[in-house]
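In what follows, a structure is listed as structure tokens, so that the remarks can point back to it.
Only one protein chain is missing from this complex, and each of the others stays in its spot.
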Amino acid sequence: MKSHVWRPLYLAAGLLALFLIARYIYVPKDFGTGERGYRYSFHRLGNEDEWKAFKVKYKGTEYCKDCHSDKYQQIMRSRHAIISCENCHGPAIDHPENPAKLAKETNREHCLRCHFRLPYPTSGRSAIRGIYPGEHNPGAPCSACHNPHKPQEGLR
Amino acid sequence: MITRRKLITNTLKGMAALSLPAAAFEILTPERLNAIIYNDTAKVRYVFLVDTNKCVGCGLCVKACKNENEIPYEANVTRTWVERYIITRDERHEVLEKVFADSPKGARDGFITGTIDLGHGNTYTPRKEDIDKAFFVPKLCNQCDNPACVQVCPVGATYQADDGVVLIDRKWCIGCGYCVMGCPYGVRFFHPQHHVADKCNFCYHRIKKGMKTACVEACPFGARLIGNYKDPDDAVTRIINTKRVGVLKEEFGTRPQVFYLGLSMEVR
Partner (left out) sequence: MVHGEVWTIKELFTYPNEYIYWSIQIVMYPFMTGLVAGAFVLSSLYHVFGIKQLKDIARFSLVFSFALLPCAPLPLLLHLQQPLRNMHVMMTPHFTSAIAAFGIVFVTYGAIVAAELWFLYRKHFVETALALKNKANKTAYETGMYHLNNLLTLGAHDISELALHRDEKAIKIMAGIGIPVACFLHGYAGFIFGSVKANALWMTPLMPVIFIMSAVVSGIALCMITYIITMEGRKFLAKRKAAACPGESCADIESVELNVIQMTAKYLLGFLVAAITLELLDLIFRGYTAVKSWDMLRRVIYGKDFYNIFVVQYGLGNLVPFILLLIPGLTIRRAVVGTLLVLLGVFMMRWNVVIGGQAFSLTFAGFMHYHLPIIPHDMETFREGLFGALFIVTSPYVLFFILNKIMPVFGMKESH
């Protein structure tokens, strides 16, 4: 029996078909799931490679070793050997091409990250020799007296 | 006409067709998934270990993370941060609270003052003799095994890679913020430039090249370590398996994969 009451349904079915076509065209073909199934890993698979291609900026202390062997040897003999070069000298990125010169941290605040005196029990911080910057030569750069590469050598 | 040959092939086809939906619609429980994943030793499952006893709150990890992952340095959001907890003994009854915690700018510049920021411009400086215990706790994304953020993402823009790391597709995220609200650890935020959800991804671009994460690399004290839980000889795996480790907010059922040594009940 042909009845007009089905017309809205035909219209809806037509729109649905249009939507499905649009969806087929629009959704990237690599949309799928990883090992952990639809619940945990429903995604555009190509995105993983996009993240893997993200630029590395911090290259690690070994990256500096060959060209700056003198400085490397120097700091490796000191108690500051645990601090990687880039913590104070900034990320190497593609040094020496880009940037040609690294911007090193020379302000007091940088040293105070560890050497501001916080006598906290149950924290390693209390074991580090610290100062109160308001009392200890206020305003003077730390490196005027201390060599960050040879901290235990005493005053310059 | 139905030949015997046709009958048999059609029966086989029908059986194949019937068995297909059953396999396709099989519901994988988390337990079964774990069984599949963890019995495969060739694979990788990244885990993280934080030793709070070693952390001194220098914040070099936060600084390195922001630079490495291109999170605008001045923006008040960060993929990793360090919290300071100070538990005082309340003998003078000057303040009601006994537990103080703060993380100014996510500890990007470390803790270079003994004063605690209470917000609203209020501060408090506990006297040295009033402090019972005080310590630092680094935080980062827990890369949960049952991630609440992935569950609530409506478009499949955040997902778990096969190695357990939860990633965000910056080209597909609609920025609804449901994952931000869904995370019990507050690790998610909106990236100020890309305007999509963002969070720590264990420096995916580094670990996939066999490097360590920027924060692990930057930490002078070895308070942060990353490892592979599927490798039984991995240093981090050995610690997790043999030492008393804790995780954050396990009551949410998220099964976090960042393990902590030296947690205290005051840690939020």
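Annotations for the structure displayed:
As written, the chain order gives the labels A and B, with residue 1 at the start of each chain.
The rule is simple: a residue touches a chain if its C-beta (ideal position, glycine included) is under 8 Å from a C-beta of that chain, and two chains touch if they have at least 3 such contacts.
Just so we're clear, the structure is a prediction, and the values are computed from it rather than from any experiment.
From the set B:65, B:131 or B:180, the residue in touch with the chain omitted from the display is B:180, counting the whole complex. The omitted chain makes contact with chain B at the following residues, 75-78, 81, 99-103, 105-106, 118-120, 139, 148, 150-157, 172-178, 180-190, 192, 195-196, 251-253, 268. Interface with the hidden chain, as seen from chain A, comprises residues 3-5, 7-9, 11-12, 19, 23, 26-27, 31, 38-39, 42.
Keep in mind that, in the parts below, only the chains that are shown with their structure count from here on.
Taking each chain's centre as the mean of its C-alpha atoms, chain A lies 14 Å from chain B.
Against chain B, the residues of chain A that register as touching in their complex are 31, 34-37, 39-44, 47-48, 50-58, 60, 82-84, 86-87, 90-91, 109, 112-114, 116, 118-125, 128, 133. Note for the complex: chain B touches chain A at residues 28, 33, 36-37, 53-60, 63-64, 67-69, 86, 109-114, 128, 131-136, 147, 150-151, 156-162, 167, 169-172, 201, 204-206, 208-209, 211-212, 214, 217-218, 220-222.
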